[in-house]
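== chain A ==
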Amino acid sequence: MSLILIAEQVLNGLQFGIMLFLMAAGLTLIFGVMGLINLAHGSLYMVGAFCAAAVAAATGSFALGLVAALAGAAAAGALIELVVIRRLYDRDHLDQVLATFALILIFSEGTRWVFGSFPLYLDVPQALAGPVSLPFGIQYPLYRLALIVIGLVVAAGLFWLIARTRIGVQIRAGENDREMIAALGVDIDRLYTFVFALGAALAGLAGALVGAIQSVQVGMGEPVLILAFVTIVIGGIGSIKGALVGALLVGLTETLGSVFLPELFKLFMAPAAATQTGASLSSMAIYILMAMVLIWRPTGLFGARA
Partner candidate 1 sequence: MTEAVLQTRGLFKAFGALQATEDVSIELRPGEIHAVIGPNGAGKSTLIGQISGAIAPDAGAVSLGGVDVTGLTVPARARAGLARTFQISQLAMEDTVLQNALLGALGAAGRPFDMLRPVARRGALRDRAEAALARVGLADQARVRVAELSHGQRRQLEVAVALTLAPKCFVMDEPMAGLGTEGSARLTGLLDGLRAEAPILLVEHDMDAVFALADRISVLVYGRVIASGTVDEIRADPAVREAYLGDAA
Partner candidate 2 sequence: DVKVGMITTLSGGGAGLGIDVRDGFMLALEQSGRDDIEVVIEDDQRKPDVAVQLADKLVQSEKVDVLTGIIWSNLAMAVVPSVTAQGKFYLSPNAGPSQLAGRGCHQNYFNVAWQNDAYHEAAGAYAAADGSKKAFVLAPNYPAGQDAITGFKRGFGGEIAAEVYTKLGQTDYAAEIAQIKASDADVLYYFLPGGMGISFMKQYSGSGAEVPVIGPAFSFDQGILGAIGDAALGVKNTAHWSKDLDVPGNAEFVASFSEKYDRLPSIYAAQGFDTALLLISASAAADVTDADAFRAALKAADFQSVRGAFEFADNHHPIQTIYMREVVKEGDVVTNRLVGPAAENYADPYGVDCKM
């Protein structure tokens, strides 16, 4: 296996990690700020992808599709916050899990009802199609490079919002004591609607961006949701930095595991058996990683609270 291939796989791992980060950022924001387990986050990812596909198909513009994804997911997020989520803040995790599980059912079948049972078409924009040449002769899809850039920009924007702005301070204060920040004159309800819509918009953006190179179909959110949960749990719930580090770790483990584990097993097993065993183990790899991190640090890498 050549060094270039290894370098390319590392790049793939990073890029997959960034994609995960887009999804995980909203989730960790919502959990960290509002203490809410939102299983329906995957549905918002799906909403984003479907909005983008529908609008891109109608207008022929990917950019308009992205805008629609952001707006659609944010609107859906704000709506469910106002109607459902708002009543769940004071409940325990169990009720939240059940209610957002119910939302998954409603969203998935609702989307199928509106858009039908077949996957939708959404492609990368012409300007970003095709590969580019990187140093050392690596050919890399331009669109994936763009994803990396967008992911890093979003990460930076979130850091700035949370750490530097007054809204960020108030959000974090609400994280500590929601009732108290309201008693100091901050409209925490509106702030929460905003945060939830922001998290939803991030999920929608991820859905649209990723949908362009994956399949836009009902149920697309669920596998990503689990990956995103794994990510934020590894990183420590509520921490944007943790989400980024966790996402990169998961991305690298997933990518490199699937490539190198079979190779590793070939060293001492028959090739056919090795590819299968390696593949089996690599599909468990991130869960093993997560279990190990939690056994070592029960609140994740950057998590403070349980």
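Definition applied: contacts are C-beta pairs under 8 Å (C-beta built on N, C-alpha and C of every residue); 3 or more make two chains touch, one makes a residue touch a chain; residues count from 1.
These made the cut because all candidates are chains of the complex that A comes from, given by their letters.
For clarity, every value in this text was computed on a predicted model and none was experimentally measured.
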With reference to the defined contact criterion, which of 1 or 2 touches chain A in this complex?
-> 2
For the chain A and candidate 2 complex, residues of the former touching the latter | 1-2, 5, 8-9, 12-13, 15-16, 19, 108-109, 112, 116-124, 129-131, 139, 141, 143-144, 210, 212-220, 223-224, 254-256, 258-259, 262, 271-272, 275-276, 278-280, 282-283
